[in-house]
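With one protein chain removed, the remaining protein chains of the complex are shown where they sit.
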Amino acid sequence: MTSELNSSSSRLLEVRNLHAEFRTSRGVVHAVNGVNFTVDRGELVGIVGESGCGKSATIRAMIGLLQPPGVVSEGTVLFKGKDLLASKRERRRLLAAQIGFVPQNPFGALNPVMRIDRQFVRVIREHTDLNKKQAVELAAERLERAGIADPQRVLRGYAHQLSGGMAQRTVIAISMSLDPDLVIGDEPTTGLDVTVQRQILDDTIEQLERDQRAMLLVTHDLGIVAHYCSRVIVMYAGKVIEQGPTDLVFTEPAHPYTQLLLNAAPRRDQPLKLSHGQLPDLINYPSNCPFYQRCEFRDDPRCETEMPQMREIEPGHFAATFHDPARVASKASS
Amino acid sequence: MSSFWKYTFRRLALIPVGLLIVITAAFGLVSIVPGDPALAITGGLASEEKLSQIRGELGLNEPLPTRYWNYVSGLFQGDMGTSFFTQLPIRDELFQRIPDTAELVVMALAFAIVFGLAVGGIGAYFRGKAADRGSRYFTSALQSIPDFFIGILLIYFFFYLLGWTPAPVGRIGLLETRPPQVTGALLTDSVIAGQWDTFRSGLRHSIMPVLALGIFYSAYFAKTSRAVLSAAFASRQVEFARACGLPTRTIWLYALREARTPIITYGAVLFAVLLGGSAIVEIVFSWGGSGQWAVERILSLDIPAIQGFVLVAGTITLITYVVLDILVAKLDPRISYGKKS
Partner (left out) sequence: MTISDAVDSVSANQSSALKSGWMWVRRHSGIAIGLFVLASILFAAFLAPLPHDPFEAMPTEVLLPPSSEHWLGTDRSGFDVFSRVIAAGRLDLPLALAGTFLSLVIGVTIGLLASSKGRGSESIMRGLDVFQAFPLLVLAIVIVTLTGNNLPTVVLAIVLIETPRFVRLTRSQALTIRESRFIEAAYAMGATHRRVLWRHLLPNVSGAILAQASLAAANAIVVIAALSFLGIGTSPTDASWGSMIRGGSQVIATGDWWVAFGAGLAVFITVLAFNAIADGIQKTLEEK
């Protein structure tokens, strides 16, 4: 998929043909349909798309967090060469130690009836040989690193005593406490005050870059992606429809959906809610281009009949579309 | 922490009020009911003269407020009235039998909770898979068989067919004697007295009634605990715990921890339900507890006995719920003790 120039030792994550579905009584909802992408050491990759495009499901499917009725039906997820989907035990070992996960709602992630230090230490001691005292020290240090001024007070308290920003910093501290090589964030700052968002992201990413860690950031906020991510993956209806270096994709979007996204990008951070038009039926997944119903171009006869495959638009920049801006332009001028 | 104590105090302050309501209800329940106790006692065979004499003795001729006052003031002196039938003080009769019922309820409750949690928990953890469906059908089936019928089936299978359990003639065999009375509860007293044979016999005689009650109510507990644990397993806390690579054992503990408030609540509710619901099983197995006594007295229209039982049962339930509220508040640091009352 991406150019073979990257040596395999710097390839952290490789997702191949990932399919996930939700078995409901209405039918099988195809949430993730053949997703492919990679993340290399030290890369900051963003995944964007509107709500319901399958980005959260993809992330969860990747690290084995998909709960019934969701099920991974196909695909491999190679982390440093090992298939995460193959062995539950292996996966458990890697999570937190080498793969950190930062969810959206910190008050959801933190256990409300347990003291912070207890939860934190539990994670640390699961993956290391540290004793309780050492683990607490490490926890305090990590909290400080995440930007919390008084770690001891936080550790001795409970989640509901923290502000939104502090809670999220705590969660980030926990997720990154063991210095994982890859940090996956699922809308980690959504819902927080905008200034706090930027601060947290700045601090976190600065740290990541310093330690050469990779990040996979799932978000609907194109501004964040533009600012922080070197590569971007655009998803729609459970498929990756465009990916490449952020500057290329954002200045010359090849897929009509990406263009729609960029034009509709809201100023402040609001959840991306485009007028839905007709989202494809995820139960009876179309065999043609999933964006066909909402596409303003449809300039290729195959748009209606075939599923577009990913093709290279320019080096490193890929899109799954039959759309050709040159063709549209020439038509317009004829 | 002081707001917690304020909350506790407020809860405890409810008890006197609640008690008053319970007392009034116990009193009023019986007084507003049509029917003539004197007639019921004599079986309708006595003369009008005799009837009015009985009514006078029973104090039924007094106006309602006077009777109410007599009743309440009697209660404060520890007097719950005298049985229309046996002429014995209600308090003695009732309190003599409560410990035995308590043992039955406690044992059945323990079984129901443990078994219910296991069945419900397995269904919740393996949600969507075969184990979940199996757990669901099992629960539905168990819930649909009345406890006294389960008891009867148990008698047939375990006693008649298999001979594993003794005959359902009471807490111990017909020829055996009870241990000296310390608490009034058979198993406890036999342990205290060191009468191990009696203790073992008591246990063997307890198997069927405890199972009958326990199995039936475990279904209810399984249903509620599956719902609660399902939500807990699907919660973001558990998701994050999984994302941090914590082992299955810990995931279970976290889920249980998260679900502990509803589980404890349902346990307390079950306790209150069992207080009354154990009566029929007591009858089937001749347990000799307060439930059986109460039913017999109700059927004989023994008014003071009915009042006494309703009073005691209501009071125990009231205290249970208040204790539950306090316990839940202590366990859950999120509850604000402000407006919630």
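Just so it is clear, A and B label the chains in written order, and each chain counts residues from 1 on its own.
FYI, contacts are C-beta pairs under 8 Å (C-beta built on N, C-alpha and C of every residue); 3 or more make two chains touch, one makes a residue touch a chain.
Quantities reported herein were computed from a predicted structural model and do not represent experimental measurements.
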Can you tell me which of B:13, B:141, B:182 or B:331 touches the chain that was removed from the display?
B:141
Of the listed residues B:172, B:186, B:284 or B:329, which contacts the missing chain in the full complex?
B:284
What is the set of chain B residues that contact the non-displayed chain in the whole complex?
18, 21-22, 25, 29-30, 33-35, 136, 140-141, 143-146, 148-149, 152-153, 155-156, 159-160, 167-168, 272-273, 275-277, 279-280, 283-284, 291, 294-295, 298-299, 301, 306, 309-310, 313-314, 317-318, 321
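Here is the rule we go by: only the chains that are shown with their structure count from here on.
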Just the number, please: Cα centre separation of chain A and chain B in whole Å.
53
Complex contact set, residues of chain B against chain A
127-129, 233-237, 239-247, 250, 254, 257-258, 260, 331-334
Residues on chain A engaged by chain B in the complex (per definition of touch):
23, 63-65, 67-69, 91-97, 101, 103, 105, 108-114, 122-123, 126-127, 158, 160, 171, 174-175
